[in-house]
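Have a look at the structure below before the remarks.
Removed from the display is one protein chain of the complex; every other protein chain stays in position.
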Amino acid sequence: MRTPRSLAVVLIAVPAWLLTPLHNQIEHERQQFQYGGAPVTRELRDQIGQGMAIALLAGFRGVAADFIWIRAHDHWEKREWLLQAESIENAAKLQPRSTFFWDSGSWHMGWNIARAERIGTNDITIAQGLIRERYWHQRARSFLERGIANIPNRFDLYFKLGWLYDQKLARGCGGDPECVKLQNTKAAELFIRASEYPTAPTYVARDAARSLEKAGDLPAAYDFWVNKIWRDDRRIRTAADRTIVEREIRRLEERLDIPAPSRVFPKTSAS
Amino acid sequence: MDAIRTENLTKKYNLGWRKGRFLALEKLNLRIPEGEVYGLLGPNGSGKSTTLKCILDLITPTEGAAWIFGVPATKVESRLHVGFLPENPYFYRYLTGGETLEFYGQLCGIRGAALHRRIEELIELVGLAKARDRRLAGYSKGMLQRIGLAQALIHDPRLLLLDEPTAGVDPIGSRDIRDLILRLKQMGKTVLLSSHLLAQVQDVCDRIGVLNLGQMILEGDVDQLISDQRRLSFTVEGLPAGGRGQIEQAAQAAGAKVVGVEHPQTTLETLFLDAVRQDKRGAGEHD
Partner (left out) sequence: MTERVGFSVARVGTIAANTFTESLRQKVFNILLIFALVVIASASFFAEFAFEEDVAVVASYQLKSIKDTCFGALSVIGMLIAIVGTAMLLPNELENRTIYTILSKPVRRLEFLLGKYLGTVLLTFVSVVLMSVMFLAVLTFKEARLSQPAKAVVEQTESPVEKQKAQEQVAKIRAEAFDPAIVKGILLVFVKLCLLAAITLLVSTFSTSMVFNVAVALLVFFAGHLVGLAKEAWQAQPLLVYLLGIIPNLDLFNVADDIILGNFVPWAHVGKVTGYGLVYLSGVLAAAHFIFSNREI
């Protein structure tokens, strides 16, 4: 009942022969879908530590990234901003397809750390504080831009970056109208981009219209409210959506003094 | 037809690089006709187990071949009518006696009611009725040997190979196993058993072969081999005083010579068996 050698060779060789093309195809798809994440280079290994590197090599990328994220929190509590940022960067590097790390990480940089750097210590001047704050705003921006490069197919990070322009970068212009216009235009572009994804909530498009208004282009804002929001079923999903949009359109129609026949909501006798 | 036949069965083991080979079995020619109880004797390491393993195709002989009921041992079909009890079996510790037999029965293609009937019969035959639902981890050596015999018999094979069936078993268990072998013989089964305990095979075997260092050095009928044809012994009861002299004279007159006179001794085994049997607490299912 012994197996002949030739048969054994066939039984083993055929699978081996089948495997190579299949393997290459899977690898190709993984690259195409961007599965996995950064390879474990020596530099990355030094940064995340030996233990995490081993977890990573054993196939526990997610767990390793989560632990590094917890480490980022520890640094936050010890006010070690640069180390916190490094941990955030590493978590995002391990799982670059995770919107959470980019989204939440940029929020830490652009909002929490930036604010803590400005008002957190008494031994610096206000000007120094502002400079440091701006450094973290810029860092959050570049971080989010890298995030978008990794996850271009979801609305989340466009929206977050738009929000950063709106909330931080435009407000940091110190009253320079050109700067304000520029930053709000950027914000509007990003909100519009985000709103194009079917998964985006309805408020994303409304934020786009508001940013156009903040950038000073009232006619464009009005046009957006009417044509891109009011006349688009995807933007008006609930009664709440309807109420908000109607209120904003009425306000702009007043402000731009649109002639009655052209108005979406002609003035009622009551008002 | 011979139940077992081997031709020039030779097995050499490689000992490793540059250590040469160890000759475990050399040119064994064995013929065991159907219905015979054959004892393969020899000291440890003489090639008994090697012979059994070659016959069962567990190892490949270096030279020669073996047949079971005419079918080459290398074919699965040769094992259709064979039951095997290995040396010192432990079986699956977490199965009960009943489950163990069920497993082996299913392996032999017996299922359903037929299998359960067969298990009942065998449990009864080997005397394990009380231990049937206990896990084998709690079985004694003797009980394991009995369950081993039962599994070997599960498919009612025509041939049984028993490797050291009484090794490590107490005298009562050993006696039971020998009784069982005799019953199998009465049922017309062929049995090949190996042992290094010569006394124990004496009463059950029809024929024995003695292996030493891989070679068959003696083979023949048990009765012929062990009876001393030149001598005769009498055992006499109720002999009056002086009777001994008369007998010696009579012997001399017939031209013979009395070489020894002794009180017959019971064997230690018989003594032990009688003592235990008289113990009223009963030791039927000992462990």
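Read from first to last, the chains carry the letters A and B; within each, the first residue is number 1.
In this text, contacts are C-beta pairs under 8 Å (C-beta built on N, C-alpha and C of every residue); 3 or more make two chains touch, one makes a residue touch a chain.
Source: prediction; values computed, not measured.
Interface note for the absent chain: among B:Pro33, B:Pro89 or B:Gly127, the touching residue is B:Pro89. Listed residues B:Leu58, B:Ala114, B:Leu198 or B:Val258: the one in touch with the omitted chain is B:Leu58.
Residue-wise, the contact with the chain that is not shown comes from A:Gly62, picked out of A:Gly62, A:Gly129 or A:Gly172. Contact between chain A and the unshown chain involves residues 1-3, 5, 8, 11-12, 14-16, 18-20, 22-23, 25-27, 29-30, 33-36, 39-40, 57-63, 65-66, 69, 73, 95, 97-100, 103-104, 107, 201, 203, 238-241, 243-244. Remark: the residues of chain B touching the chain excluded from display are 53, 56-60, 69-71, 76-77, 79-80, 82-95, 99, 103-104, 106-109, 148, 151-152, 155, 161.
Keep in mind that, in the parts below, only the chains that are shown with their structure count from here on.
For the pair chain A and chain B, the distance between C-alpha centroids works out to 81 Å.
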